[in-house]
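Just one protein chain is left out here, and the rest sit where they should.
By written order: A and B. Residues from 1 in each chain.
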Amino acid sequence: MDSKQRSNYVTSIADNHLILGQRLGELCGHGPNLETDIALTNIALDLFGQTRSYYQYAAQLDDAFASEDAVAFLRKEHEYHNVLLVEQPNTHFGFVIGRQFLFDAYHLLLLEQLQYSADATLAAIAQKAIKEVRYHQRFSSDWLKRLGDGTEKSRKKMQEAIDALWRYTDELFEMTPIDQLAVDAGIGVDLHALRPMYYQKISEVLEEATLVLPETNYFQKGGKQGRHTEHMGYLLADLQYMQRTYPNMDW
Amino acid sequence: MKKEWPLWEVFVRSKNGLEHRHFGSLHAADAEMALENARDVYTRRNEGVSIWVVESKYITASNPSENGEMFEPAKNKVYRHPTFYKLPDEVKHM
Partner (left out) sequence: MSEKELINLEQIFEERIERDEKIEPKDWMPEKYRQTHIRQISQHAHSEVVGMLPEGNWITRAPSLRRKAALLAKVQDEAGHGLYLYSACETLGISREELYQQLHTGKAKYSSIFNYPTITWADIGAIGWLVDGAAIINQVALCTTSFGPYARAMVRICKEESFHQRQGYEIMLTLCNGTEAQKAMAQDALNRWWWPSLMMFGPKDEDSPHTAQSMKWKLKRKTNDELRQQFVDQTVPQAAILGISIPDPHLKWNEASGHYNFGEIDWEEFWQVVKGHGPCNKERMEARVGAWEEGAWVREAAMAHANKQTNKKVAKAS
């Protein structure tokens, strides 16, 4: 695995955090109350912090990137390799919690392996992030249970969100050629191995939340190859607005 | 059923060796949420190592209009303080 490929691998992990953080950032000031606004902002800040560590490393590995911001802001849509799940919009609070819950469970499993990466930088980033993500998972699982086992209305809305987001879960475990190279080099995580643990964990919490495990076997994918949903273009239009309108400036 | 989240009081130990101190209050539906909210609201600048939360309604407070009988009688018990006892200067370390 050459350093450009390694940079690609690092970036593909962090793209998920950038895009999810961006979605959470839209919410700040518009949540159900101040306490949840503050909590979700903390999660967004954790994700952006992790993004920066990964991107700084990616920029170090690949001369094509001048800085972390070049990685974050100056790629074309098809060059972002985040999964489709994280780019889904904040349709309502159930979607915010559902998306977070479905991602956190994966994220924690990923980091639990990544902390043993043969790449010392990646291992260090993972070790730091793991504590943050453990808390994210606790937060989103608790809220999933509150909304699932709350009122009739909230159960319906939470189930609606889980049903809608479910089709994006399988992509989390898709192995791209870069993923495979990283595994072969001893620095990456074998995603296939995480899949059974993931669905086991998810179904336990869903059951506790009195929600029904969706039965669909039709999954959507493409994000990891750079083929995104229609939402992504708008998200990037916001994200890249300043860098595209005023190129080559310091901020 | 009351719809709005009750008020909780938050106590934070800023480091081991110190007592928990009242930091403020917040709203939460249950104890677990109160702890999580307290963590996010009151320790986001690394202010604590331990948090207590208690629903505000469980705190019994003394009434300031009774401060006379509550606290003033303690003012004239000077014999509870070391300076009440006169010792010659030669006696050290006491």
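Just so we're on the same page, a residue touches a chain if its C-beta (ideal position, glycine included) is under 8 Å from a C-beta of that chain, and two chains touch if they have at least 3 such contacts.
Predicted, not measured: the structure shown is a model, and the values here were computed from it.
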Of A:Thr41, A:Asn82 or A:Gln100, the residue in touch with the unshown chain: A:Thr41
Per the touch definition above, residue among A:Asp15, A:Glu68 or A:Glu132 touching the missing chain: A:Glu68
Absent-chain contact - pick from A:Val83, A:Leu147 or A:Val205: A:Leu147
Touch with the omitted chain, as defined above, among A:Gln22, A:Asn82, A:Gln100 or A:Ser141: A:Gln22
For chain B, residues in touch with the removed chain: 1-5, 7, 24-27, 29-30, 33, 41, 44-45, 61, 63-65
Positions on chain A where the hidden chain makes contact: 22, 25-26, 28-38, 41-42, 44-45, 48-49, 51-52, 55, 68-69, 72-73, 92-93, 145-147, 149-151, 153-154, 157, 238-239, 241-243, 246, 249-251
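Please note the rule applied: only the chains that are shown with their structure count from here on.
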Averaged-CA centre spacing for the pair chain B and chain A, given as whole angstrom: 41
Interface residues, chain A side, partner chain B - complex: 33, 35, 38-39, 42, 138-139, 142, 146
Footprint of chain A on chain B - complex, ascending: 5, 26-29, 32-33, 36-37, 40-41, 44
